[in-house]
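Only a single protein chain was left out; the remaining protein chains are all shown in position.
Read from first to last, the chains carry the letters A, B and C; within each, the first residue is number 1.
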Amino acid sequence: MELRQLLVLLLVALITGALGVWLQYSPGQAKKHIPWPQRAPFLGGGQPHTHAWTRFHVRYYPMTLLLIAFEMEMMFMYPWAVVYVSEGLKALTEMGMFLGILSIGILYGWREGAFKWQ
Amino acid sequence: MSLALLIVSVCSVLLALAVGVYCVAAFDHAVEARVSGARGGSALMAPLQQAALLWYAPENRTETSDIPAWRVAPVLYLMFAAMGLALVPWHSRFVPVDLSTGVVLWGAIEPLATVVIFLKGWAPNAPFPILGAYRYVSLGLSYILVSMFVLIGVALPAESLQFKAVVESQAELWNVIRQPLGLPLFLIVGLGVSFWGPLNFIDADDLNGGGAAEDSGRIRLLWAVGRAAMLVAFSAIGATAFLGGWQGPWLPGPVWLGLKTLALLLVLVVLGQYLPRPGPERFLTIAWVVLLPLSFLNLAWAGVEALL
Amino acid sequence: MAVNWLRKLASGAPVPVFPIVGRAGESALQALYLSPAVTVTRSPRHARALAVLGVIGQRDREAFRRVHDQVPAPRVTFWFSDTAIPEALRSSVVIGEASTDIGAQIARAAKALYGGQPSGDVDMCPDEPPAPWKGVGDGHGGEGMMGGKPYGRPMAMPEDDLRDGLQLDPLAFSIGPFSPLLPPGMVVECKLHGDVVAQWELVGRPYERTLAPVFYQALEEPVAIADLELARAASHLRGLAEALQLAGLGAYANRLRRGAARLTPGQSVDKIGGSGVLRALRWSAGTEKGVVEGDARVRLRGPGARAAGYPGDARQNDPAYAALGFKPVTQGGGTCVARWKQWIEEADQALKLAEAAARSQTMSSPSGLVESPLGPLTKSSPLPDCSDLIDSLVVGLEWSEAIAVLSSFDLPAVRDLDSTRAREDAS
Partner (left out) sequence: MSAVDITFYINAAIAIYAGWRVFVTDSMVRASFFLLISFLAVGVIMLLLAAIYLGVALFFMMAVEMMVMALFMVMFMMNPAGLNPMKMVHQEKVAIGVGLVAFLALSAAALFGQYPVRPVPEGLEPVVSLGHELLGDSMLVFESAGVTLLATMIAVVMLTSHRGRYGEANHGSRPPGLEPGGDPADKPSESEEEGGHHHHHH
């Protein structure tokens, strides 16, 4: 039963997670109070004029949207891979068609410069 | 599964993780010393010394930071790496986590790692870390499809999404020969997920350390351990998917797996010291225009090969 | 017991040091890079010690205080400088001696920290938030959606974008004078739209560069051309090392720095730096950017100008060089990668010249004009600073490209003979 397998996974995750938390909180570090001048972001002696949390201009946004569309298709790919050999040529043509259709999207995106930073 | 097997499974994964992390650090130090020609410290002691140094280093925090995210991100990253390593079969009769959808779970670990790496740069609320974080996301979202296609390629001949079946399908011929494009593409993804060497877009030196610029002490130690652990998990998965996992003559299975993993680790570490970091924009184009079509080609090749 | 063992382990590692490089601090920085006892960090957060190398100008005292406090305490401040020690640090500073390996001196001082006792090194800035915010407005200092100063700093306001016209917030900050990304002393007001540099305004010029003594000597008396050329090659290799470092090749950068410190006539750059890696630099960011054209080439002087196809080189006027068959190397294009290539080829040429000159014991003929690694140097008019050239070159580039372009230049002014000599006399 796979639940037992998942238990091992859970235990591994919990133990490493606990190790990480212990590492951060166990004693031995030099000091707890962090003074304000130390807390200023490091800019080689310069200063930030505003908070860094801003409406950041993510220059690759067309790519992210293309990725979301493409990733939907991965849902179908995995089950397809499992039955591929038993279905044979039919699976090859079907997925060839499907990937072909999506490749047109990638080609189009490339042609229109979607994979460059805006 | 008996209680004893459960304990053995968990302990062996953790032990492999610890040994692997140490090996990565030692390899990296040895390669770096060899390249730079610097004498100083033995490669065997250096990882422990560095760890002890970071253990005692004082911590840092920025003015207005997202402290929970700052603290949780490296812990989660380490957890993901350990979970990935747990999926690796050591032997036909000993697989710590033998999931029927192991390949898909590994595929899920990669985007989740992207999320926590983004948080690493986001949390300090400082210009350089945040630049690094966004830069990394452009990388993280680009290699995901490549990784998935490559892993689907190895699932085809196995007729299963289970890593054990993937290894068994390589009894006659390893996937590294059967699908020659697979392993190189997978290694590129590996450098990306563990933001190592040329694909270290977040902690880059042209950002004064980027996402790590405001990190100090224990948090840096934890990230260093996590990155090394991710590299180990990646090499182990790579050895399983492409180098026939436990299979090999004379030696017992787990030894073969260990040797193959170490070999891949060494390749990754050497690549990390040898290749320059491409510009983030250039890599985005490369990933979609070169690597993704190559992974299509790899899949088509694998498909035709599996039917023959 | 175990704790002692762990501390001993920690003290076996090289001490991470953040360097504050002032005027005439370059050679000390190179010495730090080569010392096995320390590692040079790119951020003060990673350091346990702060090394003040060279003279910090009056202008940058405030910035020094800020960077000093950004090294997490307990820390050690190491003083290898003629600058007066600030009042607050007077009792705790470790003063360096020029005679021995300064890396080892820093390591010795910093390892006292690992014993666990606090250092006397106090903060120099008052322990206060950047602006008062507690209790202001809603308590966190903000007002409404974007107003006020939440937690002491304002929020950014939207601005038109250079490239695609989306109105988003700029990331505005000043950087320098002690940033490892800029030449020492350079201060820049910078505005980023996302990754793209929208504004780059030079506020403080970098410190003058002190050249190797042989270049100053050559102004007045004949010197061995082999020495001149080795010093030139070393300077170019150090510039390349910085470019490698920025491209993520720290190990190869250190290899170049190490090679630059012990050059011998007739070596080849490919052997010192690894030919594959030097060639691979063209895959890093920004290589085709930062094009210098027109009058800027002439202002740029030296290798930068020659990389843009402008063949001016003072060595052509020297009959001794003519006897060695010297012809200046040039590149077309004037891009970032052309300047790196120029450095590589000039260093290679310099090593070959040095070999030929060493064989024939050729001496230079002093004419009051020497081609230094940064450009033509005369006794009366030292090389001026041209870091304002950058302002227009990097706008519109992504940050990684901008920093790569910056690393391909040698922009600072050069210290003149008199002030160099005055320093020698004083010491």
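What we mean here is this: a contact is a pair of C-beta atoms (placed from the backbone, for glycine too) under 8 Å apart; a residue touches a chain by one contact, two chains touch by 3 or more.
Remember, predicted model here, so these are calculated numbers, not experimental data.
Taking every chain of the complex into account, the absent chain touches A, B, C. Contact with the omitted chain, checked across B:131, B:144, B:257 or B:271, is made by B:144.
Among the residues B:108, B:290 or B:304, only B:108 touches the chain that is left out of the figure. Where subunit B meets the missing chain, the touching residues are 64, 66, 69, 99-101, 104-105, 107-108, 110-112, 114-115, 118-119, 122, 125, 134, 137, 140-141, 144, 161, 281. Residues touching the missing chain, restricted to subunit C, are 138, 140, 142-148, 150-151, 155, 160, 162-166, 168, 396-397 (touch as defined at the top).
Touch with the hidden chain on the side of subunit A covers residues 2-3, 6-7, 51, 53-58, 61-62, 64-76, 78-84, 87, 90-91, 94, 97-98, 101-102, 104-106, 108-109, 111-114, 116, 118.
By our rule, only the chains that are shown with their structure count from here on.
Inter-chain centre distance (subunit A to subunit B, centres taken as mean C-alpha positions): 13 Å. Once the centre of each chain is set as its mean CA position, subunit A and subunit C turn out to be 35 Å apart. Multi-chain contact residues of subunit C (touching two or more other chains): 43, 45, 72-74, 129-130, 150-151, 153, 171, 173, 179-181, 194-195, 398. Across the assembly, subunit B contributes residues 55-60, 63-64, 127, 130, 134, 208, 213-214, 217, 280-281 that each touch 2 or more other chains. Only residues 1, 6, 9-10, 13-14, 17, 55-64, 71, 74-76, 78-79, 81-83, 85-86, 96-101, 103-104, 107, 122, 124-130, 134, 137-138, 141-142, 144-145, 148-149, 152, 155-157, 159-161, 208, 213-214, 217-219, 221-222, 226, 280-281, 284-285, 288-289, 292-293, 296, 299-300, 303-304, 306-307 of subunit B touch subunit A when the two sit together in their complex. Within the complex formed with subunit B, the residues of subunit A that make contact are 2, 4-9, 11-13, 15-17, 19-21, 23-24, 28-31, 34, 36, 38-44, 48, 51-53, 56, 58-60, 63-64, 67, 70-71, 74, 77-78, 81-86, 88-89, 92, 95-96, 99, 103, 106, 109-110, 115-117. Within the complex formed with subunit B, the residues of subunit C that make contact are 6-7, 9-10, 12-14, 16, 36-37, 41-43, 45-46, 48, 72-74, 114, 129-130, 150-153, 171, 173, 179-181, 192, 194-195, 244-252, 254-255, 258-259, 274, 276-277, 280-281, 283-286, 398-401, 403-404.
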